[in-house]
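A single protein chain has been omitted; all remaining protein chains appear in their positions.
The letters A and B name the chains in turn, as written, and every chain counts its residues from 1.
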Amino acid sequence: MKKIIHLLFISSLILLTVSCGGKNGKNETKGTESADRAAAEAVETAEVVVTEWNIPFLNCLTGPIAGIGEYLQWGAEYAAEQINAEGGIAGKPVRIERIDTGMSPEKGTVAMSKLVEDALVVMGPVPEPVIMAAVPIAAEEGLYCFTATTSYEYAAEYFPWAISFFPPTEEKLQIAVKAWAEKAGAGKAVQFVENYGAWPGMAKAHALGLEAAGAQVLENVEVPTDAVTFGPLAVKALARNPDTIIFACNAEKVAKIIIELKNRGWKDMNKILIFSSADDAALYTTGGESLNGAIIYNFSNSNLDTPRWNEFSRAFKEDHEGMEPFSLSPNYYDAVYMIKRAIEETGVTGDPNKLAEEREKIMKYCNDIEKFDGLQFTWTNRGGFPADKPLFLFEIQNGKKILVDKIIPE
Amino acid sequence: MTLTLFYYLAITAIYILMSWSVYLPYRIGQLHFMTVANMAISAYFSALMTIHFSWPFPLVLLAGTLLGALTGFAVSTAVGDAPCFAVVIVGFTFIYLTKTVIENVEIFGGPLGIFNIPKIINSSSGNRILLIIIVYFFVFLTGFFINRFDRSKLGRAASTIFVDRNIAVSFGVNPKKIGMFLQTWSSAIGGMSGVLYAFIMRGISPNHFTFNFIGICMTILFVGGYSTMWGTLLAAPILWGFPLILPESLQAWNIVIYGILLVIILLLKPEGIITRVMVQRVENIRLFSGKKVTPKSPSNKKAAQ
Partner (left out) sequence: MNVLTAQFFNGLAIGSIYVLLATGFNLLLLVARIIHFAFPVAVVFSMYISWILITLTGNVLAGIAGGIVSAVLINMLTAPMFQHIMNKRESVDINTTMVLSMGLGMIITDILSHTFNQGFPIAFPDTLTGNDKGALISSGLISISRGQILTLAVGVVFVVILFQLLYKSRIGRAFRAIAEDPNEAKLVGIPLLKTGLKSYALTGLLGGVTAVLMSVLLGSASAGLGDQLGHKVLAVSIIAGLGNLTGGLIVGLLLGILEALIQGYFAGSWSNAISFAVMLIVILAKPRGIFGLKLRFQEI
């Protein structure tokens, strides 16, 4: 049965390649053209052993964040579909293997322990509890993990065997918060913080940014993880009479707290800053028009106008009931393309006898990749994280983000 | 031993121990969820002692188990003979308290947790083999003592309390003493499992000790059969391991499939797969070399219901 499914899959891929090849070709950027040239050269020099590149993706397809897991998976599979339509990786098709951990550290651990036996490279795990449980195994056995959606601090723990697609939290966020605080004329701010993952760390970075702009944080209002109503927190914040408010909590909670703030007379929406981790479907579906005017910072820019982004955005909307791609949507798409470039440029063959050596090749190449053509922009990695990724400030208007400021790191 | 086998066996052992720690107080009808809090407290304690004070593993294991036993004992002085529901609230409270303290106090690593817990011995594969031996030694030891308890006078007294507390009291059984004993023992197992878990995973975070964990232990206990200790041994390796072997196409539905399976088993066998009567029959068959003897003891029959 499995064989038949594989055969069907491969034949449908071939069909796809034939039917979509020409159409997508037009959309390629210069970067992918050069990568393809390099690929062609690499294919000539190294003989690829595998008939198909299998990239396992340790994702959360069930459980509380299955909604996020779904669009991360979508990004990876869409990339694989495009790559296959363009001729695959070093001439062989790529396939994303779905592995669900359901956010359980134990399941993640066992799944990872299976992968260290024969996987060339791993995407995920998602999210942090599974990363912390499973990546140490991979790091010890020398298997490279694309923890593309986690903060730098988590991946850094296992460097060089884990990569983050975000720069160190404190350094970059300060700049964005400072830029916003100066514009908003912040003097006395209140910050909503949820004790989850890297968020308290991000909140600290926000406070430093405010300080740099000459403002102070009056209070950090702690948001309980399982809070259902948010009146008490809104009252607590407003009782301090802040002139600005920053959010470092879950997307749905941000939206609900903003509604409560507005019910109690908060009007100046430009003086609200939402952090990047809340740029998720839940923010917009829950908040709706109540969010209009609020500012959000992020590492991705949904207003981009390039053929490749437009095509991605169109396909995303088509499969997601018209919703715009979310800030994390491109991460695993980019991860698949980064793996493609690493395999092709380092001449990885997929030969099981050279597994350790080829894993290391990919790791070394990606940790310091030069001018990688990401879906949104070209970036360079230094020591397992992007050194020159820009940061954007947007104003939210009817579920859309309007660019206000672009902050390019020095 | 492959890595996968190591993790599978080691985590199965933890689930067996933790399900037994729920089983013990349930012998007198108490759902003692506090054991998960004990597990977390001892896991964090062992991680800190090993990393910051270089305590050797045997000392940490002993101290972690004692810490569990002591907390369990202290609490049991208040709720040793409390009704099941009150004990449930005790469990919830301790889990929330432990989680909140861990998340908010810096030395515990906050929501990130504590990582890089050292190995017991330097060699990776040697460490794994040693751990499996240690973990299963303690599974065996705990199982041995539970089995002895179940067959002892005290065990029969516990069964009587489960069936009818008033009758038990009229026979001179002291439910509070038995409750305190079982809760303390359960918390000690929780503490021990916490230390072992920390050394198996070599990293712990508040996300490891959740209500989900209790859910799995409860499922193992009730699907396996809560009237004997043997059901746990059967259900633990199957139930938690089952989603791992589902084909890729069914991965997204593994929880639904798991849930449906659970419901079906409960509907078909409300007392769980292995019942006391079944265990008794097997023993009788063994004793009377093939002759089938139905147990006649009324207390056994009732307890199995």
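Convention: contacts are C-beta pairs under 8 Å (C-beta built on N, C-alpha and C of every residue); 3 or more make two chains touch, one makes a residue touch a chain.
Fair warning: this is a prediction, and the values are worked out from it, not measured in the lab.
From the options A:52, A:70 or A:211, the residue with contact to the unseen chain in the full assembly is A:70. Residue-wise, the contact with the chain that is not shown comes from A:233, picked out of A:217, A:233 or A:339. From the set A:128, A:153 or A:260, the residue in touch with the chain omitted from the display is A:260, counting the whole complex.
Considering the full assembly, B:218 is the residue among B:5, B:63 or B:218 that touches the omitted chain. Residues 61-64, 66-71, 195, 221-229, 231-233, 235-236, 238-239, 252, 255-256, 259-260, 263-265, 281-282, 285-286, 288, 290, 320-321 are the ones on chain A that touch the missing chain. Listed for chain B, the residues touching the missing chain in the whole complex are 26, 28-31, 78-79, 82-86, 88-90, 92-93, 96-97, 99-101, 103-104, 161-162, 164-166, 211, 215, 218-219, 222-223, 226, 252, 255-256, 258-260, 262-263, 266-267, 270-271, 305.
Going forward, only the chains that are shown with their structure count from here on.
Centre-to-centre spacing of chain A and chain B amounts to 38 Å, using the average Cα coordinate of each chain.
Within the complex formed with chain B, the residues of chain A that make contact are 2, 5, 61-63, 66, 97-100, 102-107, 109-111, 113-114, 116-117, 128-129, 132-133, 136-137, 140-141, 153-154, 157, 195-200. Residues 2-4, 6-8, 11, 103-104, 110-113, 115-116, 124, 201-203, 205, 207-208, 212, 240, 243-244, 247-249, 251-255 of chain B are the ones that touch chain A when the two sit in their complex.
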